[in-house]
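Just one protein chain is left out here, and the rest sit where they should.
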Amino acid sequence: SWIHSSGVLPQAAPPPQARFFPPAEGPMLPTGSFTNRVAFITGGGTGLGRAMTTTLSQLGATCIIASRKLDVLKQTAEEISRQTGNKVHAVQCDVKDPEAVSRCVDQVEAMTGLPDVVINNAAGNFVCPSERLTPNGWKSITDIVLNGTAFVTLELGRRLIQNQKGASFLAITTIYAESGSGFVAPSASAKAGVEALYKSLAAEWGRYGHRFNIIQPGPIRTKGAFSRLDPTGAFEKAMIGRIPTGRLGMPGEIANLAAYMSSEFATWMSGAVVRLDGGEYVSMAGEFNELRRVTPEQWKTMEAMIRGTKGS
Amino acid sequence: SWIHSSGVLPQAAPPPQARFFPPAEGPMLPTGSFTNRVAFITGGGTGLGRAMTTTLSQLGATCIIASRKLDVLKQTAEEISRQTGNKVHAVQCDVKDPEAVSRCVDQVEAMTGLPDVVINNAAGNFVCPSERLTPNGWKSITDIVLNGTAFVTLELGRRLIQNQKGASFLAITTIYAESGSGFVAPSASAKAGVEALYKSLAAEWGRYGHRFNIIQPGPIRTKGAFSRLDPTGAFEKAMIGRIPTGRLGMPGEIANLAAYMSSEFATWMSGAVVRLDGGEYVSMAGEFNELRRVTPEQWKTMEAMIRGTKGS
Amino acid sequence: SWIHSSGVLPQAAPPPQARFFPPAEGPMLPTGSFTNRVAFITGGGTGLGRAMTTTLSQLGATCIIASRKLDVLKQTAEEISRQTGNKVHAVQCDVKDPEAVSRCVDQVEAMTGLPDVVINNAAGNFVCPSERLTPNGWKSITDIVLNGTAFVTLELGRRLIQNQKGASFLAITTIYAESGSGFVAPSASAKAGVEALYKSLAAEWGRYGHRFNIIQPGPIRTKGAFSRLDPTGAFEKAMIGRIPTGRLGMPGEIANLAAYMSSEFATWMSGAVVRLDGGEYVSMAGEFNELRRVTPEQWKTMEAMIRGTKGS
Partner (left out) sequence: SWIHSSGVLPQAAPPPQARFFPPAEGPMLPTGSFTNRVAFITGGGTGLGRAMTTTLSQLGATCIIASRKLDVLKQTAEEISRQTGNKVHAVQCDVKDPEAVSRCVDQVEAMTGLPDVVINNAAGNFVCPSERLTPNGWKSITDIVLNGTAFVTLELGRRLIQNQKGASFLAITTIYAESGSGFVAPSASAKAGVEALYKSLAAEWGRYGHRFNIIQPGPIRTKGAFSRLDPTGAFEKAMIGRIPTGRLGMPGEIANLAAYMSSEFATWMSGAVVRLDGGEYVSMAGEFNELRRVTPEQWKTMEAMIRGTKGS
């Protein structure tokens, strides 16, 4: 395959350091941390959204999950509810459509009242050379990710403000929101837009009792993400090779961080952007990190050459 | 007025240090720097776009300016052309509309061939508490700023690639693209999206001979910007009070920077984000900068108190 | 006082939104999260360091606190130990001095073995116009903050690597590490240096089982910080006025975040920079956030003026 032949992949087995970094299991926060609290999670039927819903539900929250596929949502809701004993509601909503969002929030108000916790997690993405992107291809991503997040956030925010109710808002973005990245330009742009929106509202809506924060996940194997970002599976190994902790993330790790950031333990956190990526970003971005490939023997040679240098 | 009564305004006259920072006049680059080069500038009929067009035209470029108001464009084109002796074309184009963009680029190809220099400068903005924003209000800004920039950039980029022609792309964003800002959330989000798009393409399309860079202007008095951001004129004085160089910027200063970044002197610049704001951003962002209000006498008192502190 | 007369202070009482953001009390992580784990905290005798030590000790860690004043350390160690029932060791160490650091780590190895958790929290700071800074004044801060952190981190890291032992490193920096700030330039520079060091090592030392992360606290009243940063107490009120959550932070809030980041729940976090500041940073940095002072009545006027604007 292209990745193998291009030599990106130095190793097949997971890097040995992964043993130092085992993922934790189960929720981190105290039992009952979200009792009597309502959480609204977009894209909560699958992947990371499902994991965050599970954790909040385990911690006592009443959850509402919303996305396009009602059947998927309903099945997830039932499974989580059965596991945790707490109610999970499923509401159909295409976040691209402001009227659908408004109707969805009507339903939420009727079912549970306005939420205490909002997680904007719904997204779309696929890899594609930018010269092949049509305007519709561009909008298929940015309409969900940027406009969708804005419509959900502004609609809920407006109603919460009218009701003088505080809330914690969280958005799930990505590690390339700040740096940008080729081959996923619409996603990078839309996620950067989401981050700016959340930082803007953190400053503006604190006075209404609202907090706004962001998680930037690194690579975590979910069907939705990986089937469109790494359809051949070749890229995954390259990523693991450059992640300092030597492994992909697990959905439950994002869920514990999200629960903390949405909880009463984080009432002083607002406008924060938390990267959780095994160190991948700093590893990629630092100019000399490729020198990890230099062997101890080669270092000796190099040190001798450096010491032998005279002048500038 | 609200600003006066709220005490934001310590001084009426421009800060005395402004005399150290007089704006330069006239183009910086060597005469003829853009001879035989074609520059395409969106929003080139007014404000900063007009200033950049003037400078490029003075330096020898054939310019095309594009926006919605053909009459404004035509008048600007004629005035600049008369001043510089070089051709300036006016093309009507609503950048929100991908078909209009495509037709506009057809016209450009017919008139001048594909451009060597592209400047995405068109934008919309207005101040508004976010709880008053409707979905349409949100889209009225993001459709121009983010989608408009993407449509123009992707359409021109695709055709340039097909023609194996290199080009320099520049986007005009703002100093609050990274930090976000309340009361201009749609603009902050869209501009952040533009920055991520340009950084993404800088990485991806270098192989096709394209460079992508960004200018973040601070406050510069133009009718378009100030009438919608500071309709009462009260905020301007507050801004000047916190700008370290003690004055607003001038359109010609952005134009000289833009010309440099688009020129043969900057062929190694790509993926760069250049802030030109008189120092306003660092002045706002730094937690202790308000201590500029402490007088020398008060410093003496404070130093004595600090020296007298024992332990932690 | 200067702050009052300069009009920075719009309100005397805490902003009303503070009631939405009450600080949580007590540790967040499950009991026993740090049982059989050793934590080394510089500056652990006072302020935030003391709070982090208390939380880790409550969660089962054996702690070692190190700084210059052995009497302060001993008293803190005893008080915490009495409260939690877990051992807290006090070791004298001036982190500026590499030999003192080496001797201190010898003692740690002898007492507890090398640590699983390292928190670099020791620092010095004072407000001062930069033109009054002598080279010694500059070094009095940077030697502690930057060199001290480096010496502690490199010494512990080297020995941990030799022993093939993994560890979590955390550094406490500040919200002005990225933006810089006047009047605390040595601290800003040194803290920025610490952040770069930790991001560098996150990339480089993952292969040895080490993680490196950063917390940037906003303003939290501790004697050590506030007596040298706000000796008159006037600035505190100005800060509260611009913090979206309407209050200062509490040491226990930093402690819970630090415990999470140092725990088994965060093994996939490395190279992360987490701001915990009540939203102060985004509030300061966003160009239009001062518009929070505009009243609803004034917004109506402004909206009418904006709507009346024609053209650019």
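Each chain gets a letter, A, B and C, in the order it is written, and its residues are counted from 1.
Going forward, contacts are C-beta pairs under 8 Å (C-beta built on N, C-alpha and C of every residue); 3 or more make two chains touch, one makes a residue touch a chain.
None of these values were measured; they are calculated from a predicted model.
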{"item": "Residue, one of A:I41, A:V95, A:L146 or A:I175, that touches the chain absent here", "value": "A:I175"}
{"item": "Omitted-chain contact residue, chosen from C:L70, C:L114, C:L133 or C:M305", "value": "C:L133"}
{"item": "From A:T35, A:Q83, A:N163 or A:Q298, residue that would touch the chain that is not displayed", "value": "A:Q298"}
{"item": "Absent chain, residues of chain B that touch it", "value": "15, 17, 19-24, 28-30, 166, 199-200, 202-211, 218, 243-247, 249-250, 253, 256-257, 260, 263-279, 281-283, 286, 289, 292"}
{"item": "Where the unshown chain meets chain C, residue by residue", "value": "98, 129-131, 133, 135, 138-139, 142, 146-147, 150-151, 154, 157-158, 161, 176-186, 188-205, 208, 271"}
{"item": "Interface with the undisplayed chain - residues on chain A", "value": "2-3, 6-8, 10, 43, 45-47, 69, 72, 126-129, 132, 174-176, 179-184, 188, 219, 222-224, 227-229, 231-232, 235, 238-239, 280-295, 298-299, 301-303, 305-306, 309, 311-312"}
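Everything below uses one rule, namely that only the chains that are shown with their structure count from here on.
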{"item": "Farthest chain relative to chain C (centres taken as mean CA coordinates)", "value": "B"}
{"item": "Fraction-based call for chain B against chain A, same above half, different below", "value": "same"}
{"item": "Computed distance of Cα centres, chain C from chain A, in Å", "value": "25"}
{"item": "Centroid distance [mean C-alpha coordinates] between chain B and chain A, Å", "value": "31"}
{"item": "Chain A, residues touching no fewer than two other chains", "value": "199-200, 202-205, 208, 271"}
